[in-house]
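Shown below is the structure under consideration.
Apart from one protein chain that is not included, each protein chain of the complex appears where it belongs.
Chain IDs A, B and C follow the sequence of writing; residue 1 opens each chain.
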Amino acid sequence: MIPEISSLEIAHLASGDTLSIQVYKFRGKNPGQKAYLQANLHGAEIVGNAVIYQLIELLSELDETQLDGEIWLVPACNPFGTNQRSHHFSSGRYNPYDGQDWNRIFWDYEKTEEDIAAFAKTQLDLEPDEIRKNFLDRILQKFQTLRQEIESPSGVPYSDRYRYVLQSLCLDADYVIDIHSSTNRSFDYLYCFQTREESAKYFLLNYGILLNEYDGDAFDEAFLKPWLALELELTKLEKPTFFDLESWTLELGSGMEMNADSVYRGVRGIKNYLVGKEMLKISGFPLVQTASQKVEFFRKSHIKKYYAPRGGLVRSRVLLGTIVKPGKLLYQLLVLNKTGEPPEILDVCAERGGIVFDLSTNQAVNQGEYVLGLLERAESGAANP
Amino acid sequence: MIPEISSLEIAHLASGDTLSIQVYKFRGKNPGQKAYLQANLHGAEIVGNAVIYQLIELLSELDETQLDGEIWLVPACNPFGTNQRSHHFSSGRYNPYDGQDWNRIFWDYEKTEEDIAAFAKTQLDLEPDEIRKNFLDRILQKFQTLRQEIESPSGVPYSDRYRYVLQSLCLDADYVIDIHSSTNRSFDYLYCFQTREESAKYFLLNYGILLNEYDGDAFDEAFLKPWLALELELTKLEKPTFFDLESWTLELGSGMEMNADSVYRGVRGIKNYLVGKEMLKISGFPLVQTASQKVEFFRKSHIKKYYAPRGGLVRSRVLLGTIVKPGKLLYQLLVLNKTGEPPEILDVCAERGGIVFDLSTNQAVNQGEYVLGLLERAESGAANP
Amino acid sequence: MIPEISSLEIAHLASGDTLSIQVYKFRGKNPGQKAYLQANLHGAEIVGNAVIYQLIELLSELDETQLDGEIWLVPACNPFGTNQRSHHFSSGRYNPYDGQDWNRIFWDYEKTEEDIAAFAKTQLDLEPDEIRKNFLDRILQKFQTLRQEIESPSGVPYSDRYRYVLQSLCLDADYVIDIHSSTNRSFDYLYCFQTREESAKYFLLNYGILLNEYDGDAFDEAFLKPWLALELELTKLEKPTFFDLESWTLELGSGMEMNADSVYRGVRGIKNYLVGKEMLKISGFPLVQTASQKVEFFRKSHIKKYYAPRGGLVRSRVLLGTIVKPGKLLYQLLVLNKTGEPPEILDVCAERGGIVFDLSTNQAVNQGEYVLGLLERAESGAANP
Partner (left out) sequence: MIPEISSLEIAHLASGDTLSIQVYKFRGKNPGQKAYLQANLHGAEIVGNAVIYQLIELLSELDETQLDGEIWLVPACNPFGTNQRSHHFSSGRYNPYDGQDWNRIFWDYEKTEEDIAAFAKTQLDLEPDEIRKNFLDRILQKFQTLRQEIESPSGVPYSDRYRYVLQSLCLDADYVIDIHSSTNRSFDYLYCFQTREESAKYFLLNYGILLNEYDGDAFDEAFLKPWLALELELTKLEKPTFFDLESWTLELGSGMEMNADSVYRGVRGIKNYLVGKEMLKISGFPLVQTASQKVEFFRKSHIKKYYAPRGGLVRSRVLLGTIVKPGKLLYQLLVLNKTGEPPEILDVCAERGGIVFDLSTNQAVNQGEYVLGLLERAESGAANP
């Protein structure tokens, strides 16, 4: 297949230059679902670009009969973030202009004044496909009002314009995959919405974080939350309905690094997922291990982050993936002073047990800066998620 | 009076150095109210430091019989912000570590799981003073749980530690004044909470923004919102109660500038307010013009900000304080390109009428960057606030 | 005249986007000199873009018989600098990647291993025009070796690539004008090379700084210094020769501001200069005041900068253009502390007399940060420059 490639301007700069995103659209012979994938929304998180590069290579080699529906791919989806530098480092997690996290700016239909409960009541006699079409129409109609604001003389902040372009590509998708990495250093895992756990296995990753609470206005949330809300309202009305719509954030490896293993796992998982979703037909897929794949889920509320109790230099820190018991040493802090005392070593131990899943890239910390993160298992007796 | 001066450490840095805030406490001969004033929470907004300096001078010259109660003053209340530089400029509005706005981090009792409505029901037979004491006890008790988190091995992010120190100074105050300036360029005005409009006149400023909506977790909100919520609940229970607690954000002048007029107006207004509140006794105060002072209030939701519709250079912009009619030219944008066209001029006109109250310091703008702000008057027929 | 407009790519970014500069070339009917003008090399210094815009308007309205030779114009000549933001401010004086000042990166033929003295000896029998042609050939030949480095597998730092593009446009020009502004706040003046003082009057500015010493690798220096060196060598060989080549840095107004007066003076001066150089024929020009225009020159080594002796807040500072006497108050510093003392006021007075020509935009200063600059007159008895 040869993709249709189109560029969309996202920013016109003071210098007269422009920044764009480029979309690679693969369309199969037969109609079907639409998958939307993007990478590098945060500037330092580059692994997904190589994943998308390999997917473009892969899809280009396939025959159009091997794809039902269409797959849209957007590498480097946030040029401001990707190109931002502070010294040699990629500081592109926040917009340097207004401090906003690039992944907390998206438009969430559920947060508008629209009444999803009232809508649900009007749909009780309809088939799921009709309900879905009607709800999508509503979302798209509301979304179009954003364009008026963008084109008004008073304009809108850049992030409002940017999100409009990005979300206009995916609001009608069936499956959305947003490829991130750790800002710091991590292993590969995914974020999963509640009630979508079953599909997670296709990605063939060992760990998942279950979104039992939300950050708010993240890309994955903005896509799926309205639909989850509608499902809930229909269930309340005793018309339980499930839409085959999914949204995933994959966390592949570490910031500023192009880890080859993470790229491999990302490509393998996405390929397997798209076959699992019956969009792609590839010999040997879904991989045989899919059936037995166990994803260990941790509640998002059970992520425990450790912050430096004093300023200092981190040493003797536990390794990624270590399973620690309560009270075990997590790291030592070499603490300096300007009060005429010798430097000292401070031991920081685990409050509770868990798996070390994230480590700060920077081992110099001011008081209150981030050192590491644990995934804490649920209390015994309770199922983990 | 000689103030008691104390320093509180707010951050221990990787280098072993520390940052502190210094509190100047003036205590009158007789008991009375407590006023808490701070300045420079955002790094570029320095005018308040000079205001506090002059208040220290003024109070030092007074006799302790001229003060009932106590006045606490904290200049440079956010050393991280004050000292932060990017090239020669003060970029200290956001924490460069996590992108957070330094004035959106505060602890708001109303947002905890505490049930203010339920509390109100238990207080129906009590006098306002007793209710106030009971509610303050609740707030302080809850606040103390933050200390445990701070002292836990897992620590807390810096902003949690910082807000704890700052709010521990003011939670039991009667009057809180947080002195800001525009990030950009502005005239002097204040933010006023609904139901506290009457006291605003003491500050002798011509314009006020009425908080008919909140930014969330700002310093002034964090102090007063729980009390407003309690007043509301008591009113619902047919026991309308009004506590003499007030919280003000003064906006004095422009960022990075020490405008002498703004300093003068800040000192005059605060002095007049504290006399008006019967804390200070100063000959000639309250000033005679206080009685006739008219503050024109604009609803916060009626602030209209203009963002650049294209990247470019701003020219021919209206001046601060201009009253514009709908359709009038606000500014021109010199728009460059890299597509082989001549540069062009784009006119941007007012969508609706209003007063120009804020102008971007930087006249180079990427698309979606801020250019100016208008205060829009309410529709005719409606009272302005 | 209609300009030829061409875009030159200067940077391909990690995201796949590119940055370019756009050149507007006006060519007269008759051959003649070449003038090269650029603006906004430092990100905050935007006035020159409006100057160039008005020059494009002006030249477009002229007939091609009114221009002898050609005029090349490059607005926004450094997109990285123009678009760079830290909070709302233009921090684009230094490359955030490597800390280099964007105007200290240029290629200076005089600093290569080429021997200008030896070359001069070979030219003693030639006419100035021939010498000029021969020397320019040498410069251009050497310059082309830079291209090989740029295209080598090991590549070159961005600034090497960037300067190559920019200097390739101007090395063969006769007159180079680089339009800057103060990083901070200033009035309008120019930088003038020694021996070129006579032409300065055409710009109709009252003040000039004479380059009796160099910063090194600045754009204006990189163009003219080799020619000044050749003139010197020829003079040593008793063949005094003067080439009609000039290089000017105009300093128009303040950073981040589009001051209309500065734009006006910039356009007027450049127009007058180009007529004075007999490139343009415009009725009424050169302006009648040119003949009597006095430029007061100050030696570059007589610029005196004042830096904060303590951290603090600047107040009561002298105004731009004030002529101060030795010992006169320049500014006061409000100095805070964390040692339990009251704040204090520190007076800073002039070490020697001079004209206040530059003021820091930011009135908050850490110890050793810039507060203001004076142009000091030469000692009595000596001519000022």
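The working rule: a contact is a pair of C-beta atoms (placed from the backbone, for glycine too) under 8 Å apart; a residue touches a chain by one contact, two chains touch by 3 or more.
Predicted model only: the values in this text are computed from it and were never measured.
Here is the thing to keep in mind: the chain we left out touches A, B, C in the whole complex. Which of A:Y94, A:F135 or A:F187 touches the hidden chain is settled by the complete complex: it is A:Y94. For the chain left out of this panel, the touching residue among A:I46, A:I71, A:V156 or A:L190 is A:I46.
Listed residues C:E64, C:E296 or C:E369: the one in touch with the omitted chain is C:E369.
Check A:L37, A:V314 or A:A350 against the missing chain and you find that the one touching it is A:V314. Along subunit C, the points of touch with the absent chain fall at residues 11-18, 93-95, 97-101, 152-162, 304-313, 335-338, 343, 348-351, 364-370.
On the side of subunit B, touch with the chain left out of the figure occurs at residues 13-20, 22, 40, 75-76, 78-79, 82-83, 85-88, 96-99. If you put the missing chain back, the residues of subunit A touching it would be 3, 5-7, 20-22, 24, 43-44, 46, 49-50, 53, 56, 60, 75-76, 82-83, 85-91, 93-94, 183-184, 256-258, 260, 263, 311, 313-316, 334, 336-343, 360-364, 366, 369-370.
Criterion: only the chains that are shown with their structure count from here on.
At the interface between subunit A and subunit B, two copies of one sequence, more than half of the residue numbers in use appear on both sides, so the contact is built from largely the same positions. Centroids built from CA atoms put subunit C at 47 Å from subunit A.
For the pair subunit A and subunit B, the distance between mean C-alpha positions equals 36 Å. Shared contact sites, meaning residues of subunit B that touch two or more other chains, fall at 93-94, 311, 313, 336-338, 343, 364, 366, 369-370.
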